[in-house]
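Please see the structure below; I have some questions.
With one protein chain removed, the remaining protein chains of the complex are shown where they sit.
As written, the chains take the letters A and B, and residue 1 is the first residue of each chain.
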Amino acid sequence: MFNAEIKSEPFRNTIEVLSVLVQEAKIKLAPHGISSIAVDPANIAMVSLALAKDAFDSFEATDGEIGIDLVKLNRIMEMAGKDDVIKLDLDENAHKLDIQMHGLAYTMALLDPSSIRKEPKVPILDLPAHIVIRGDDFKRAVKAADKVGDYINIGVKGDTFFMEANGDTDEVQMELTKDQLIDITPGDAKSMFSLNYLQDVSKTAGKVDQITLDVGKDYPMNIKFAFAEGHGQAVYMLAPRVDSGP
Amino acid sequence: MFNAEIKSEPFRNTIEVLSVLVQEAKIKLAPHGISSIAVDPANIAMVSLALAKDAFDSFEATDGEIGIDLVKLNRIMEMAGKDDVIKLDLDENAHKLDIQMHGLAYTMALLDPSSIRKEPKVPILDLPAHIVIRGDDFKRAVKAADKVGDYINIGVKGDTFFMEANGDTDEVQMELTKDQLIDITPGDAKSMFSLNYLQDVSKTAGKVDQITLDVGKDYPMNIKFAFAEGHGQAVYMLAPRVDSGP
Partner (left out) sequence: MFNAEIKSEPFRNTIEVLSVLVQEAKIKLAPHGISSIAVDPANIAMVSLALAKDAFDSFEATDGEIGIDLVKLNRIMEMAGKDDVIKLDLDENAHKLDIQMHGLAYTMALLDPSSIRKEPKVPILDLPAHIVIRGDDFKRAVKAADKVGDYINIGVKGDTFFMEANGDTDEVQMELTKDQLIDITPGDAKSMFSLNYLQDVSKTAGKVDQITLDVGKDYPMNIKFAFAEGHGQAVYMLAPRVDSGP
């Protein structure tokens, strides 16, 4: 059983957190809220999302799992105004989700959850450096790096956060000192990541006030942020590109 | 003989009413105003347009007919500012239309009216249900339906207006009760239409305050509205798609 009401903005953000990486997702339903774990087809990026009951105007659910076509749901959500309330109602027998908004009643067929790629276990990483940075600074760094190359190095030097990108002929560096960041826990950290994935992630992470980066040495990076007035939590984990070197 | 002055906005709207269906049109000139009837190449949609003398700042015409390349005229009208007055002057000998606006003087060759598809007789339909609806509600219904399918059912149930679309797996319904409409005359009405055509028509119909729909059972639908401060009248007639059924 699942029926709930939520404002269009946090619901749209929830869908977007997943849909920058995947087109279909398994959503777990539980009395305390909904959650999802998804991995992009190339196994480079993973996202773990949780949206608590309190993010909703009303919420009732028993434990369950549904498969959602995010592309379709995004198309439907284009009809919602900024202040519209979205009513969601699961029709378990018909395997359909009823979605109502401002005079419109959609019925969307659900996907068979077993047809969607199995979510992996979320590895628990002990990453030495932690940086709390404004979302738009992060987005700017990613955009700046994309002007010269395909990869970005992200790390910490002393108590300064840096990112740098090296193209065939050109380079860019961005440094943010302790007082230009919201917070930093220094540590031995420098890893290289694909800008393709970081650009996707920065579409959602770039909108929020603050994000936390957990970084290590040639290790995956966590990109964490809250949304939906603190009732939603997104954690992206991005695999590093390890230089084979000479 | 035809020479006239008109503000750019009503003139642009007049061209648009025709150009959502056709690229070339025959315009009838008469002392009381101009008019046109055009049918789209696939014979699915027809538009009948009339713009009275009073829509113009000045107007002089004798009975006649001219052929207009709407694509070219649209391109020229992109040069007109919102408050520009457009001066039109027919050069009958040269088969050209002189178009002046804010320092620019265009001379546009006319088409031979006999080369343009002959307009059909406008059938007079006795349709049982009449709905007066806000233009943007109509546009929203068409847009909402397009999210799930290619066709839309439009009709009346009791004194409620409804539209519904059924895709392969998903559905949408929109209902507007009597007090959500400007007016309704109930009647036995439900017909299916191609969304392709309704999207074209809603480009113009969606901009006006109110439009009238005349609907029957598996019958064509009329979509009527006034523009140019009431001095212009547009009537689209759209053929239904009749389900062949099993």
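Everything below uses one rule, namely that a residue touches a chain if its C-beta (ideal position, glycine included) is under 8 Å from a C-beta of that chain, and two chains touch if they have at least 3 such contacts.
For clarity, every value in this text was computed on a predicted model and none was experimentally measured.
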item: Touch with the omitted chain, as defined above, among B:K72, B:R117 or B:K217; value: B:K72
item: For chain B, the residues touching the chain missing from this view; value: 72, 75-76, 78-79, 103-109
item: Absent-chain interface as seen on chain A, which is shown; value: 140, 143-144, 147-148, 169-176, 180
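FYI, only the chains that are shown with their structure count from here on.
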item: Gap in Å, rounded to a whole number, between the CA centres of chain B and chain A; value: 45
